[in-house]
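Shown here: the complex without one of its protein chains, the others still in place.
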Amino acid sequence: MTADTGLLVGIIMGSDSDLATMRPASEVLDRFEVSHEVRVISAHRTPERMAEYGRLAVERGLKVIIAGAGGSAHLPGMTASETRLPVLAVAVENGSDPLNSALGSMIRMPRGIPLATMGKGESAAANAGLEAVRILALIDRNLAAAYDEYVASLAAEVESKDALLREVGVAAYLARSAGP
Amino acid sequence: MTADTGLLVGIIMGSDSDLATMRPASEVLDRFEVSHEVRVISAHRTPERMAEYGRLAVERGLKVIIAGAGGSAHLPGMTASETRLPVLAVAVENGSDPLNSALGSMIRMPRGIPLATMGKGESAAANAGLEAVRILALIDRNLAAAYDEYVASLAAEVESKDALLREVGVAAYLARSAGP
Amino acid sequence: MTADTGLLVGIIMGSDSDLATMRPASEVLDRFEVSHEVRVISAHRTPERMAEYGRLAVERGLKVIIAGAGGSAHLPGMTASETRLPVLAVAVENGSDPLNSALGSMIRMPRGIPLATMGKGESAAANAGLEAVRILALIDRNLAAAYDEYVASLAAEVESKDALLREVGVAAYLARSAGP
Amino acid sequence: MTADTGLLVGIIMGSDSDLATMRPASEVLDRFEVSHEVRVISAHRTPERMAEYGRLAVERGLKVIIAGAGGSAHLPGMTASETRLPVLAVAVENGSDPLNSALGSMIRMPRGIPLATMGKGESAAANAGLEAVRILALIDRNLAAAYDEYVASLAAEVESKDALLREVGVAAYLARSAGP
Amino acid sequence: MTADTGLLVGIIMGSDSDLATMRPASEVLDRFEVSHEVRVISAHRTPERMAEYGRLAVERGLKVIIAGAGGSAHLPGMTASETRLPVLAVAVENGSDPLNSALGSMIRMPRGIPLATMGKGESAAANAGLEAVRILALIDRNLAAAYDEYVASLAAEVESKDALLREVGVAAYLARSAGP
Amino acid sequence: MTADTGLLVGIIMGSDSDLATMRPASEVLDRFEVSHEVRVISAHRTPERMAEYGRLAVERGLKVIIAGAGGSAHLPGMTASETRLPVLAVAVENGSDPLNSALGSMIRMPRGIPLATMGKGESAAANAGLEAVRILALIDRNLAAAYDEYVASLAAEVESKDALLREVGVAAYLARSAGP
Amino acid sequence: MTADTGLLVGIIMGSDSDLATMRPASEVLDRFEVSHEVRVISAHRTPERMAEYGRLAVERGLKVIIAGAGGSAHLPGMTASETRLPVLAVAVENGSDPLNSALGSMIRMPRGIPLATMGKGESAAANAGLEAVRILALIDRNLAAAYDEYVASLAAEVESKDALLREVGVAAYLARSAGP
Partner (left out) sequence: MTADTGLLVGIIMGSDSDLATMRPASEVLDRFEVSHEVRVISAHRTPERMAEYGRLAVERGLKVIIAGAGGSAHLPGMTASETRLPVLAVAVENGSDPLNSALGSMIRMPRGIPLATMGKGESAAANAGLEAVRILALIDRNLAAAYDEYVASLAAEVESKDALLREVGVAAYLARSAGP
């Protein structure tokens, strides 16, 4: 497991029940053609594997780790303790957890062990993928150019919606969204 | 470090800045003459030592672990992942943390890894010591008897305060408390 | 009601509407073959019975009490006031209670009356059962061995999911979970 | 302790450390010349005394109970379980408890056991005294008249402050308040 | 509107959308045969009517006012400003309001204007009805006796559920609750 | 885009997914016959367009801007930085955001850049429309008269509901609401 | 009190203890030479005066009302119920109120009664003054020009601080701020 794998990003999560939430991170990396792996590694149920994953990450060639977790959410912070790679944390949404404990556990890391929290839920997973691209774009011109195109497409999408809304008005626009 | 140490309780915390908060746990154990050790072990800064501490705890003869932590508070939960001993968690008070993230991180452990949260601050540290005594009293009759005496002393203290208040009245009672 | 019952754990709750949430505690104890009883006892509607239950618990041979409650959640703390056995508290989930008042009521016990909060909901109930096993394993070698096997099975389950995910990929894995 | 005492209101609290907060309840009752007692009775440390206090309250002639508590705040709710008198709850302020757990424990009583929460801190204690007067005024015309005078005095105080502010202006008014 | 109406309790609410939540207050009063009225009066949309309702309440013979409100929840507190009768506040549940603003608005009344908060939702509405009965029982022996019977019925119901659970076990009990 | 447009109010939002929530603002302005536009402009995806919209608003003849946003909710505050027109902010409801971050981002603007927060959800959008009318009524007598009529209609609606409730009683009223 | 007063803005608050917090609203209006009055009017202690103040506001010539309140914070919302003028609400800071109940009470007004919340504390009071200026600038060209100058001065102040920081560096800049 320790030779360079050619993989640039590792997406890990504590449970396969987190996979649907974390999927957009993988999809964003696919869109930008960034090689990556997706793994289930539990801080609580497989602590040795988690520690090993973190310690070998540099050697395996990874540049960024994206870690998703819910509840007590120890996986991102503990992984950041085992590697010097930037670790991007994603809180897995949990309808019954109104105080966002997973986020709370991520954004209060002690001085000395940085962890970059991207938010919670599928949007945050997508943004974690995008943040990984921003970091990798520092060392890959093509990725930088692709990212700039992506940003332009976001603006164009908003502008075309604005144009449509001005053209058809509020009621017709909402009727269209509700669809047939 | 692996022989039986004769120690029954291990009190661990992530930073020496937690020591003042955790002190009452040690004082309670002293009062009940329960042998114990007090250690600084960081989940984030010394992850290998933390893992080792948990894995060797049974072998070393410990029966209960009390773990104090603030902020992201990974120490208690990660220790519970490394041992089958009961782990009692104490959140270290943090004036600037109104959402009690440390508590939140403790009380949302995933199914399969139990962690017993005792509360936050010095009172919770004292109660962690008392909970350790309750557990040890299951296997030590003398400790059970000592605990029953302790409970009686709590009641007596309340009753004597009530008697004094009824005797002297509110104003005089408060004046005494403010005292010279 | 006062002779030794041979029961090791008492699971109590304030209302039969808590029973579905507390069931996993009983199931865990069944799995480890720990004798126990499950009772409906209300701190508010049957205060005398609650007090009696706590006061007789030692005499009846119980070693651990698991107490579930929602809302104001007085049952666990009041029971801890009536016995010297370790009491493990479980907050019953309540969708309309975003501030988790039941948890708040449990984790702020006064100095002198320890209460071990295991979290909220079915996962916490299961963990309360597991914590009871951890405590009982201090006095029962067979239980200790059974617990170690359980921990190994948790790790094996995560590892097999990780292997499957690496083999089939994200999309196929999620399609399977959604299943026919 | 069971004969009619001539006392109309019982003010109880779990600890003498709550006394300074609860004092205004007693002062308000003094102002309206309502006979009352002030007691330290702990739900956790003296559960039998608490139960007895509640059960004998009607027989002793009490009409209203004011109960102050902090932290887990079981005293008001448990007292309401032991008596049919109206129980007015006051949360004792606790600077380190930002989620107001005491309030949360009070306002989520189960259906069947009503508890009237007056708020937290000294203002709430004063208001608990005033609420007791409102209730007693239902059966005492003189008290009703005295209460109406009190309300008029509140309005007069606001009006005289408004008049002074209009006369002297903001800066002078604030300078006076800071005053020597 | 000002002659004595023979009504003892007024149940008011700011909107007819609060009526389903407040209904149990009326049902409890029906059960105890306490005469009462149920009204829609808005602090914000009909401020004059609200003020008049409060000012005339004593004259109309009312003894207790139960006021339900959601959102900004000004109705209970403003009514308490217009009358010297005890006012019992009920927060109307609002799924999209996780910080319970209605409760917050009720439990922070200024010193001088007491308001008794009973909690939120249908259970709190029922408890407001019961609290009104507790207050009226101070002046009505029959009501006091009826209340004592009600308390006994609550205990009997819990005890019969406990007996059934012990007889049939957890699984069978839950199967029954799920029903045919 | 810079000539006077004859439009008095601009309703902007960061995403077309906010449109259903913001619609009542437009409907209120339609009811009062206030000319306005509805636009999708994103602070994050089209920052230049947002800045330009704010800078040209006075020149285009707008008097009030209503800005809706969810999540990080930068649109209202950033727009207030680009114009001297009053900006009314509406938080778009988000079921998975219990801490109301959008509101939090709106009500903590730095000294010097005022932003008027109207609340969250469809009711707040309607109220933003009404607040715009209140402001415009300062310079339009007809609008002032129309607003006074609207207030009277609110009161009349409450009074007719109250009359119906008194006539038919609680059960029948609720049965009607549930409808056929 | 009903003739036109020549005053454009009314600043009201429920208690003179709010005056220090509200002072910046008055100071901002002084800076822009906007005539205004500052009044103590309590929704709870002087409900009739509050209602009258709101009802007469238009007739007295006021254009905007700024209302400050803490705790239950009924003053701003109730005033908005009594007038059609725009009402700007300021929550008075309260160190012991971590859930910001005053804000919560302001931002959840029912549909039909708009209230513009400016935030809490002295900064919000200043911003309420500035928002009043923005509204008045719609009908006063000179005020509009003065406001534009004010905005330019804010930018200039930031730019000069940035220039100084770049010139002297972090350490020297902080040393200056600490100053002698």
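When the chains are written out, they are named A, B, C, D, E, F and G in that same order, and each has its own residue count from 1.
Operating definition for what follows: a contact is a pair of C-beta atoms (placed from the backbone, for glycine too) under 8 Å apart; a residue touches a chain by one contact, two chains touch by 3 or more.
This structure is a prediction, so every number in the text was calculated from the model and none was measured.
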Missing-partner contacts on chain B, residue numbers: 15-16, 19-20, 23, 26, 37-42, 45-46, 49, 96, 98-99
Absent-chain interface as seen on chain G, which is shown: 93, 95, 98-100, 121, 154-155, 157-159, 161-162, 165-166, 169-170, 173-174, 177
For chain F, the residues touching the chain missing from this view: 14-15, 42-45, 47-48, 51, 71-74, 77-78, 80-82, 97, 99, 101-102, 104-110, 112-113
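Methods note: only the chains that are shown with their structure count from here on.
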Which of C-E and E-G has more C-beta pairs touching across its chains: E-G
Distance between the centres, which are taken as Cα means, of chain B and chain A, whole angstrom: 37
Chain B, residues touching no fewer than two other chains: 98-99, 107-110, 112-113, 154
